[in-house]
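Here you go, one structure.
The block that comes next holds chain A.
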Amino acid sequence: MADFDPDVTDLGTGRDEVQFRFRDDEQADVAAVTVDSFLDQADADAVRIEPGDDTRDLLPHLGRLRLVEVNFPSYTDGRGYSAARLLREHGYTGELRAVGDVLVDQLAYMRRCGIDSFAPDRWLDEAAAQKALGILPEVYQSAADASTPIWKLRHG
Partner candidate 1 sequence: MYQYDQHDQAMVQARVEQFRDQVQRRLDGKMTEDQFKPLRLQNGLYQQLHAYMLRVAVPYGTLSSRQMHALADIADKYDRGYGHFTTRQNIQYNWIKLEETPDLLADLAKVEMHAIQTSGNCIRNISSDQYAGAAADEVVDPRPYAELLRQWSTFHPEFAFLPRKFKIAVIASEQDRAAMRLHDIGINIVKNEAGELGAAFYVGGGMGRTPMIAPCIREFVPLDQLVTYAESVLRVYNRHGRRDNKYKARIKILVHETGAEEFTRQVEEEFAHLLDQGVEPPLAELDRIRSFFQQPEFATGLSEKADRSDPEFALWIDRNCSPHKVPGYVSAAISLKPVGGIPGDASAEQMHLMADIAKEYSFDECRVTHAQNVILPHVEIGKLYEVWQKLEAAGLGTPNLDQVGDIIACPGLDYCSLANARSIPVAQKISERFDETGKGDVLGELKLKISGCINACGHHHAGHIGILGVDRKGTENYQLLLGGSEAEDVSLAKITGPGFDEAGIVNAVETVTDLYLAQRADGERFLDTYRRIGMEPFKEALYG
Partner candidate 2 sequence: MKILTGNDLRSGAVLWWTGNGWSIHIGDAADAGDEAETILATESAARRVNDAYAIDAEETPDGPRPAHIKDRVRALGPTVRPDLAVPAAEKVGWDWVI
């Protein structure tokens, strides 16, 4: 991963069970509420997206968000990947945290979709996670990360 620097990673020492964090700013000490609650509370600044939620409902309110948790109740439910990418594409720059059934072999894809912190239900083996994060030598697509797609390497 072009933007992955293990040295800046906050490995397993963060609050709120965040195991990996790829951000320089201070971790927000806020509780995420449901999408419905968030839309009802004008001062809420953290939200948790469940797979069935429509991420587009959040788009008018990105400015007041400091933390978005994307829940993966089961790793096979891939809706969270679209949710994450949509938020990044619409300009959300705050913390985007994957929670739930987050496994080693999905970390690289999640990073590519703009997720920059991880709070897995079950702690991940650190060495395996580091290895998995670097598993894609290059990428074929442009996504929500800074990786340069192969077509850009080919044509500048």
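Following the convention adopted for this analysis, contacts are C-beta pairs under 8 Å (C-beta built on N, C-alpha and C of every residue); 3 or more make two chains touch, one makes a residue touch a chain; residues count from 1.
A word on the picks: all candidates are chains of the complex that A comes from, given by their letters.
Treat the numbers as computed from the prediction; the structure is a model and nothing was measured.
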Candidate from 1 or 2 that touches chain A, complex-wide: 1
Touching residues (chain side chain A, partner candidate 1) in the complex: 51, 55, 75-79, 81-83, 85, 89, 103, 105-106, 108-110, 112-113, 131, 135-143, 149-151, 153-155
